[in-house]
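Step one of this worksheet: look at the structure below.
Complex shown without one protein chain; remaining protein chains in place.
Labels A, B and C are assigned to the chains in the order they are written; within every chain, residues are numbered from 1.
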Amino acid sequence: MKTGLPIVTEVIDPRDVSWVCEYADILQIGARNMQNFSLLKEVGKSQKPILLKRGMHSTLREWLNCAEYILAEGNPDVILCERGIRTFETYTRNTLDLSIIPAIKEMTHLPVMVDPSHGTGKLSLIEPMSLAAVAAGADGLLLEVHINPAEAKSDADQQLTPTQFSHVMEKVLKLKKFMDAEIGPSTIGGHH
Amino acid sequence: MKTGLPIVTEVIDPRDVSWVCEYADILQIGARNMQNFSLLKEVGKSQKPILLKRGMHSTLREWLNCAEYILAEGNPDVILCERGIRTFETYTRNTLDLSIIPAIKEMTHLPVMVDPSHGTGKLSLIEPMSLAAVAAGADGLLLEVHINPAEAKSDADQQLTPTQFSHVMEKVLKLKKFMDAEIGPSTIGGHH
Amino acid sequence: MKTGLPIVTEVIDPRDVSWVCEYADILQIGARNMQNFSLLKEVGKSQKPILLKRGMHSTLREWLNCAEYILAEGNPDVILCERGIRTFETYTRNTLDLSIIPAIKEMTHLPVMVDPSHGTGKLSLIEPMSLAAVAAGADGLLLEVHINPAEAKSDADQQLTPTQFSHVMEKVLKLKKFMDAEIGPSTIGGHH
Partner (left out) sequence: MKTGLPIVTEVIDPRDVSWVCEYADILQIGARNMQNFSLLKEVGKSQKPILLKRGMHSTLREWLNCAEYILAEGNPDVILCERGIRTFETYTRNTLDLSIIPAIKEMTHLPVMVDPSHGTGKLSLIEPMSLAAVAAGADGLLLEVHINPAEAKSDADQQLTPTQFSHVMEKVLKLKKFMDAEIGPSTIGGHH
C-alpha cells in the first residue's frame, strides 16, 4: 500500500478467502480453478471484486455459468478475463480468442479484460495483441511486468520491462481514446 | 469487368488454373486445399497473385511451408489469409487467431489478410473483429457481402448488406489511418 | 454398506476430505478439479486411495504432475482415470484417448482406469470402447449404471441399465482373461 497501487492476487483455496480479503483489493480466480465451485461460492460471499479468468478449455457458456456461481451468492462485481485457450497451435503458448469480447458484451453487462502475456507467451506479440484487444472492445488489460525479466521465477519470455510497459501503455491509451471518440460501438446486431 | 472491380476467385483443380487465369485477377486457394500440393505447384507457375487461406487445422509452420511451394515455383506474390482455426469452442464458427498476424510479420515479408466473416460466422462479430485485425497489423480484410443475405445460397449468417459493409469500411479506414499516423510499428522485439 | 459394495465418491472441497474419509472407500478427484492443488494436497494426506480423473484439457505430463502432488504428501495409492479429452469433434461428448494407457504404463507404475460413459456420452459406444480399453491394457473401467436411465438426473444418454451392465461385464471379463492368458504384455519398447 506504500505505492498507492491497488492489489490483485490469486486465491486458490476457499479457506484463504477471508484473510486474503484483508489485504487484496481484487481477488483473482485462475484459469485452472475456473470450475472450482467451492472456491467460486466462497468468493461470491466476499465484498471484493472478482477477476475470473477463462479456463483454457472453457467454452463461452461454461465461463458465464461460472460467473453465475459468484453472482448467485450476492457478489455483483465479476470481471471476466480472456487469457487464451488451448489449441493444436504451438507457436504461441495459447490461442488468444478476441472474438469472445464482443460476444460477451452482447450477452452480459460484465466488464472484460484480456491477458496478452499468458495469451501469447511471447514478448514481441504483446503490444500488437494489446492494441487488437482494445480495438475489439476490451475494458482492461492484464500485462506482466518485471524489473529484470531474465531473473523472473516463471514465464520470463512474456515479461515486459517497466520501459516496455510504458511504451505499450502510451499506445494503448492513445488508441482507446481514439476508439471512444471516433469509432464508437458497433451498429450491426446479430441474429441471436 | 463492367464494374472495374478486380476479381478474386477460388481454384480447386490444377487443370483449371490456366483458363481461370484469363478471367481472374487473384487466384484463391481455399482452407481445405491448403495442403493440395499439386494445386500449389500449378498456381506457383502462374503470373497471378495467390491468396492462400490458412487450413483450419494448420500450424503457422505448415502454412508457411505451403506458401513456400508456391514461391519455389517462381511466383513471389503470395498473400496469406487467416480465416479461423477449429477448436472446441462453438459459439463462433471458427476461432480467429489474430496473434498470427504479428507472428507472420516477424518471419516473412508476405502480406496478411483476415477473414472475419468465416472466422466468426456471426454478423454481429464482424465489425469488432475487423477493427481488431487492423489494430493487430492486418494488411487487408476479406468480407462477405450479399445484396440480400436472407437469400444467400450459403453462409447467410455471416453476410453483410451493402449498407452494413459501407459502415464497417468507413470505421476500418479511419482506424487504419490512425494506426499508421499515430501508433506505428511495434518496438519490442522477441527472443527468437 | 448394506450391500458390501465399496464406495467411491467425489470430493470437491478440501474442507470435506476428513469427514468424507469416514464413509468412502476411495476418493475421486473430478476432471474439473484435476489442477485444484489445495484439494490434491489434502487428499494426499489421507489414507484412502485416490481416483484422479484426467482434466478434459490436460496433457499426459500435466496429469502425472497432479498425481505427484498427491504422492508427495505420502499417499502412494493413486489410480488414474482417462475420461476423454475435449476436441473439435462433436459426435461424441469427448474424445476417449486410449493410447494414453500404454503411455502411462511405460512411465509409471500407477493403475489406469477408463470411463467410457463420460468418454463417449453415447450408450451404443460404451460396450465397444470398454472392450478396446481392456485390449489397450486398462486395469479397470468406470461405467455409469441407473435402474431407470430415463429418470436419471444427469447424463441419461450414457447410463446402462443393470441388465446391459451385466452383458458388458460378461464380455469384458471374458476378454480380460483372454488378454492375460493368450496375448500378454507388449514386447516392443520405445525410443524414449
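Convention: a residue touches a chain if its C-beta (ideal position, glycine included) is under 8 Å from a C-beta of that chain, and two chains touch if they have at least 3 such contacts.
As the structure is a computational prediction, the values presented were derived from the model and not from experiment.
Among C:26, C:110, C:132 or C:169, only C:132 touches the chain that is left out of the view. Although one chain is not drawn, the whole complex shows that of C:9, C:99 or C:148 it is C:99 that touches it. Those residues of chain A that touch the chain absent from the view are 86-88, 90. Seen across the whole complex, the unshown chain contacts chain C at 57, 59-61, 85, 87-92, 95-103, 106, 119-120, 122-129, 131-137, 157, 160, 164, 167-168, 171, 174-175, 178-179, 182-183, 186-192. Although one chain is not drawn, its touching partners on chain B can still be listed: residues 12-15, 32-33, 35-38, 55-57, 86.
Note that only the chains that are shown with their structure count from here on.
Annotation: the chain A:chain B pair of sequence copies touches via predominantly the same residues, more than half of the used numbers being shared. With centres taken as mean CA coordinates, the chain nearest to the overall protein centre is A.
Centroid distances from chain B, each centroid being the mean of CA atoms, peak for C. A straight line joining the Cα centres of chain B and chain C is 44 Å long.
Looking at chain A, residues 57 sit in touch with two or more other chains.
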